[in-house]
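A single protein chain has been omitted from the complex, and every remaining protein chain is retained in its original position.
We call the chains A and B, going by the order they appear; numbering starts again at 1 in every chain.
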Amino acid sequence: MGVATPVLEIKNASITFGNFRAVKNVSTTVYENEVRFLIGPNGAGKTTLLDAICGKNKLSDGNIIYHNEGEEYDLQKIKENKIVNIGVGRKFQAPSVFTGLTIFENMELAVVRERDVFSSLRSRLKKREIEDIKHQLQFVGLYEMKDEYPTVLSHGQKQWLEIAMLCVSKPKLMLLDEPVAGMGRRETQRTAELLRIIQNNCTIIVVEHDMQFVKEVATLVTVLHDGELLCEGTMDEVSSNQQVIDVYLGRGGE
Amino acid sequence: MQIKDIQKEKRLSGKMKLALLIFIFLATAPLYMSSFRVTMLGKYMCFALIALGIDMIWGYTGILSLGHGVYFGLGAYCMAMHLKLEASDGALPDFMAWSAVEKLPAFWAPFQSSAFTLFSIVLIPVIFAAVIGSLTFLNRIKGVFFCILSQALAFALATFMIGRQEYFGGSNGLTNFTTLFGHAVNDPVTKTVLFYLTLISLIAAFALCMKIVNSRAGRVLVATRDAENRLRFTGYSPAVYKVFVYCLSAALAGIAGALYVPQVGIISPTDINIAPSTEMVIWVAVGGKSTLVGAILGALVVNFAKSLVSEQFPAVWQFFIGALFIAVILFFPAGLISIKDLPAKIRSFIKKRADTGEAEDKKQAGTNAKAKSDNGLFSNKKPVTVTSVKVSKGDGQ
Partner (left out) sequence: MDLILMQLFNGLSVSSILLLAALGLAITFGLMGIINMAHGEFIMIGAYTAYVVQNVWKSVFPESSSDIYFLLEMIAAFFVTAIVGLILERLIIRHLYGRALDSLLVTWGISLVLQQAVRSIFGPANVSVSAPAFLDKNIQVTGMFAMSGKRLFILALAVVCCTLIALMMYKTKQGRNIRAAMQNRDMAASLGVNTAKCDMITFAVGSGFAGIAGCAITFLGPIGPTIGQSYIVDAFMTVVVGGVGKIIGCITGATIIGVGGPTFEFFTSASLGKVMIFIVVIIILQFKPKGIFSMHSRALDD
């Protein structure tokens, strides 16, 4: 890991809601092309941490540094949509897509780079962008339905559409919150496959409860409990840690 | 891609045909209608212009503004101030003299210039909208909070205008105009020119909105309506798009106001207060929101109905418009534009009512009374959601 370049450095991050400390003094570094999993029981602060990275929450203490092409960004100081535009993509737990637009149009909004009003008024999709959308939709098996509205999609398919939208926007760092929730075994396999492909030119942070899935894709696993970092390591290391077994894995991964 | 384009083409042409029909009707109206009716049509076209703007922000972007009378009023007052100055020909406008104002207030002076006036009817509403929009949308004040603020805005401005008798003519408003850029406002030629000017503005505005809706920006607006946060985390700034479309609709309302004043001959705070502002929204709802031609159709039809009904039975109008609000939103949210679906809608509603009734019967009979009645409530909810989804589908045009 020594030679790898860091993509995200979380330094002493704490997050408080009123009197409730959801995340307590968490520090970790995520390196390029890594697939990092955040696991832990419900209420451990996993989603809250993702929220802080993508700008939805503010840290009450500490900071989060993001590296992209030699630039350093303090994510605390950047607005959510700007964070996306410097290469941090986020998928939320509940699938959320634009129901008034066709699947293709959903992808269109994600694929373009210039997202200000005037570009949107003028520009049309480039050939390359249309190809990207086609390729991505074919991969998740939604290409045939590209002119349908997302209301016809199943829960799992909506997840895929959202992931496809993320992929096509080519982020440097991808934050996925329970990407395989509501998916069957086969779909989960396919998602794992997808993540392995994405991994080649992207760093991924995933919150997930499906341990089988974690085993398949994770490079490193970070275990959170009660807002604190419990331990960090490969899946094998983590799953043999007695503390982790006590609070989480031993309880069936909740 | 191809299949989709063909489908779009088809759907588009239906609506375009209707739009074309409406424009042809409007353009030929002076040939066979009395000049009284033609003036009324001119007024309705101004309203249609406002409706277009409201459809852009409400139908496409999901922002409900109940204070668009403000922007209509700003445009109208700018024009009226100029007309007033023309009418008084260098002297103080009549109402100022009555209020013992001695010299022309400084902010009236620039309106002596026709060029300034023409700029101001667009710029002042837009600047005002940009300020209000930035203060609200950028801070994520949205939904009903924005609605209520917009309504309070209309109320505040109307109260302000009423109170400032000496500057804006108070509750009488501004009236008694004589000439428009040197042409007598009562002259038939001026009237005809104004009528066609309004028609051209309406067509131009329709084309512009059509272009925006069909661009990617239009899709971003729809996305703002459907999942604002998802859009934010897709890298767009919903607030900026909202301010943009809000300013656009303010500009349309301002132009409408400016065209309204010389044709109708008066603008008063009553025309910009809460009641007319809310009525503007129902035009769009009646015609069919998220369809631009629906907005135009709605504005024309509702106002024509208003003239007919209130000419005959003034008291009935308020019952009528009230019932219209209830009926359209509740039973027929897709509006006139999809009138061919109406019988099916009514059937499904009756069926739904029957289903609910059944659920309630069960509730009385069954032991699990509570759980059942709640099921009834939710099964009640679902069809509603489905219809609203259908409505939003129509906006792919």
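Details
In the analysis below, contacts are C-beta pairs under 8 Å (C-beta built on N, C-alpha and C of every residue); 3 or more make two chains touch, one makes a residue touch a chain.
Note that this is a predicted model, so its numbers are computed, not measured.
Check B:M33, B:I148, B:A207 or B:I350 against the missing chain and you find that the one touching it is B:I148.
The chain omitted from view is touched by exactly one of B:P105, B:G163 or B:P188, namely B:G163. Hidden from this view is one chain, which touches subunit B at 64, 66, 135-136, 139-141, 143-145, 147-149, 151-153, 155-157, 159-164, 227-230, 274, 278, 281-282, 285, 315, 318-319, 321-326, 329-330, 333, 369-371, 373-374, 376-378, 380-381, 384, 388.
Just so it is clear, only the chains that are shown with their structure count from here on.
Each chain gets one centre point, the mean of its Cα atoms, and the points for subunit A and subunit B are 41 Å apart. Residues of subunit A that touch subunit B in their complex: 54, 56, 79-81, 84-85, 89-90, 92, 96-102, 104-105, 108-110, 112, 115-117, 120-124, 130, 146-147, 149, 151, 165, 169.
Within the complex formed with subunit A, the residues of subunit B that make contact are 1, 3-4, 7, 212, 215-217, 219-220, 222-223, 225-227, 229-237, 240-241, 244, 389, 392-393, 395-396.
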